[in-house]
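Yeah, one chain of the complex is gone here, protein chain that is, but the others are all in their spots.
And now, chain A:
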Amino acid sequence: MSDAVHAHEDHGHHAHPSGIMRWLTTTNHKDIGTLYLWFSLIMLFSAGSMALMIRAELFQPGLQLTQPDFFNQLTTMHGLIMIFGVIMPAFSGFANWQVPLMLGAPDMAFPRMNNWAFWILPVAAILLLSSFVLPGGAVAGGWTMYPPLYIQGGISYDLTILAVHIMGLSSIMGSINIITTILNMRAPGLTLMKMPLFVWTWLITAYLLIATMPVLAGAVTMLLTDRNFGTHFFNAAGGGDPVMFQHIFWFFAHPEVYILILPAFGIVSQVIPTFSRKPLFGYASMVYATASIAILSFIVWAHHMFTVGMPVAAQLFFMLSTMLIAVPTGVKVFNWTATMWKGSLTFETPMLFAIAFVCLFTIGGFSGLVLAIAPVDIQLHDTYYVVAHFHYVLVSGALFSIFAGIYYWLPKWTGHMYDERLGKWHFWLSVIGMNIVFFPMHFLGLAGMPRRIPDYSLQFTEFNQIATVGAFMFGFSQLIFLVVVLKAIRGGVKAPAQVWEGAEGLEWTVPSPAPYHTFVTAPVVK
């Protein structure tokens, strides 16, 4: 047992600010983790309501609720916010809460920078959201921001570029903090190959962020100068190349999609062993698989661009390298299955979300494999098949793992057990709703429905109606989640230090709720 229990008294006379100032000025990793998670939840509801508006418009052919311009703004902002405002901040929230706790460290390496990394995010969010009321409305060029379309837009396009810069800055600051913490602040005896898998996945993710965010910053800066200062990076008439933007963008954005999923792998790799009461199968190969996925992610970017027309050799290279990613990803799925095999399984809400993650993420993986086959991708590119594919990966992958992680650690964070009955309701409604939304989209894409369209021809009607019904079911069941979280914060059954029977790791050695200051003297890992 560590000294965590006494830590609080030691610091008793250094009273930290309370009220709003506590949150504005905090340098405490737990406070900052909480801030990130609330920010992410608020953004989930805002981007989620945009998704519901999109789906409401698509319930029937014809234009009913939106005009095409506004529809494009909705899809673009929905995508941008889900990625940069929901998934990434949620994972940062987990990193802030859990990395020091799992390493036996008292805090993050650079607490003041940590505060900054968080507080610039709401600024970016305000820039993005406020652009809805600016002349010309919000950005409508897709989250991919392709020129020349992106050059045409109004002032909100410049604000979005600024927001992207700010969010990138935040991610880089966060990553520096995470890497330094992990490399320097581990408890004595906690070697790299003993670290919990969640910490490993974040270490690798942080490197991905540092490598790719500057690439994105470069790309959007070139857009900015093309828009305002007469450069022609992406304008063929001025000697530039619109396809070059796509290369630069996807060189960032393909690793980015792994940034959105590797921490999810980490969370699930904590949850499944706990509720299987068995150590994670193939720990070392999990680490290597994560690293190989990260490395491969840098050489496959052009599989998002099979339809721009590239030479045969390039198409073959990007097809084969993309298919290769299925190997380490498969290894991970097999390892999770083997972890459950011959375990002693129980099905609390975190485990349910983790199991759903494994099954449904695999469906996303299979459709990814289908898309890796270049000739097939050329048919399916920019159709609803792709929308189905990435939502299986992002909703049942990233988002479900976030739910799994929150249910898993909520007792540790709040000191109270969450309401298991409501948790199960949340789970079942989300899983069923999610499949009703996104499964039919595979058929829509195969049958030829393009994505990013506000209106469609008649043969696509039925599946769109099903998807819309599912979307509302999924969307509204998230209110249950909000209730569960609020209830756990306000009270409930007291959680012991060791919340889950099968859980292992330093975070379970401190009391629940985890005291404001933990591990003032480092615990020793044998």
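The rule is simple: a residue touches a chain if its C-beta (ideal position, glycine included) is under 8 Å from a C-beta of that chain, and two chains touch if they have at least 3 such contacts; residues count from 1.
Please note the rule applied: contacts and distances are computed from a predicted model.
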Options "Cytochrome c oxidase subunit 2", "Histidine kinase", "Amino acid-binding ACT domain protein" or "Electron transfer flavoprotein subunit alpha": UniProt name of the undisplayed chain: "Cytochrome c oxidase subunit 2"
Out of A:Y146, A:Y207 or A:W508, which residue would touch the omitted chain in the full complex? A:Y146
Kindly state which of the options A:R186, A:K278 or A:H303 is in contact with the chain not pictured. A:K278
For a quick check of understanding: of A:T362, A:S396 or A:T468, which residue touches the chain that isn't displayed? A:T362
Where the complex has a chain not shown, which of A:F233, A:F357 or A:Y456 is the residue touching it? A:Y456
The listed residue (A:I120, A:L422 or A:L446) that touches the chain absent from the view is A:L446
Out of A:G136, A:G218 or A:P513, the sole contact with the unshown chain comes from A:G136
Counting contacts across the full complex, list the positions on chain A that touch the omitted chain. 61-64, 67-69, 72, 135-137, 140-142, 146-149, 151-152, 154, 227, 235-237, 241-243, 276-285, 307-309, 311-312, 315-316, 319-320, 323-324, 326-327, 330-331, 333-335, 337-346, 355, 358-359, 362-363, 366, 369-370, 373-376, 378-379, 381-383, 443, 446-448, 450-459, 462, 502
